[in-house]
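One protein chain omitted, others in place.
Right after this comes chain A.
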Amino acid sequence: MKFSIPFTHIMIIPVLTLALFLAGCSNPASSSDEEEHHHPEGVILKMDSTEIVRIEEGVITSGQLEVVNGETTPLITVYFLDHDGELFQPEHDYSLKWNQIDTAVAEINQDSQQTPWSFRLTGNQEGQTMVRFQLWHDKSEHADFETPSIPVTVN
């Protein structure tokens, strides 16, 4: 039996279809645009221009968050430290997120009048909890940085 020409034609169609399919695919995990990412190496929290918490190289080198039960702190602002130790706050595409905090003890609030890097802490009940902040990249929906768990004390 000879190899038939019609079969050759039949095979060309699926193979070329396969080729077009292969050539047309892009990696589903690739970022679709030229996104700029920030990679801080530390964080400073300031209240009324006074440094209250400092984090460097993943370690809390000084401070903690404190609030009186039933009261709310003044604005606390988050500054990030770059590789050279300079303070910065991303201008676009980033926001501040936090987790871990036990809201029965204390809660964090932001309102629309504030910058995205400021918040107030309210004490709901005497005790201790922890909070971890994230530098959240809104476009890619990933955290580019997170702090260690920072102690929060409600007196």
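One rule holds for everything that comes next: a residue touches a chain if its C-beta (ideal position, glycine included) is under 8 Å from a C-beta of that chain, and two chains touch if they have at least 3 such contacts; residues count from 1.
As a convention for this text, contacts and distances are computed from a predicted model.
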| said: Can you match the unshown chain of the complex to its UniProt protein name from these: "ATP-binding cassette domain-containing protein", "Iron complex outermembrane recepter protein", "3-hydroxyacyl-[acyl-carrier-protein] dehydratase" or "Sarcosine oxidase alpha subunit"? | reply: "Iron complex outermembrane recepter protein"
| query | Which residue, A:37, A:54 or A:120, contacts the hidden chain when the whole complex is considered? | reply | A:37
| note | Residues of chain A touching the missing chain are 1-3, 7-8, 11-12, 14-16, 18-19, 21-23, 25, 27-31, 37, 39-42, 56-59, 132, 140-149
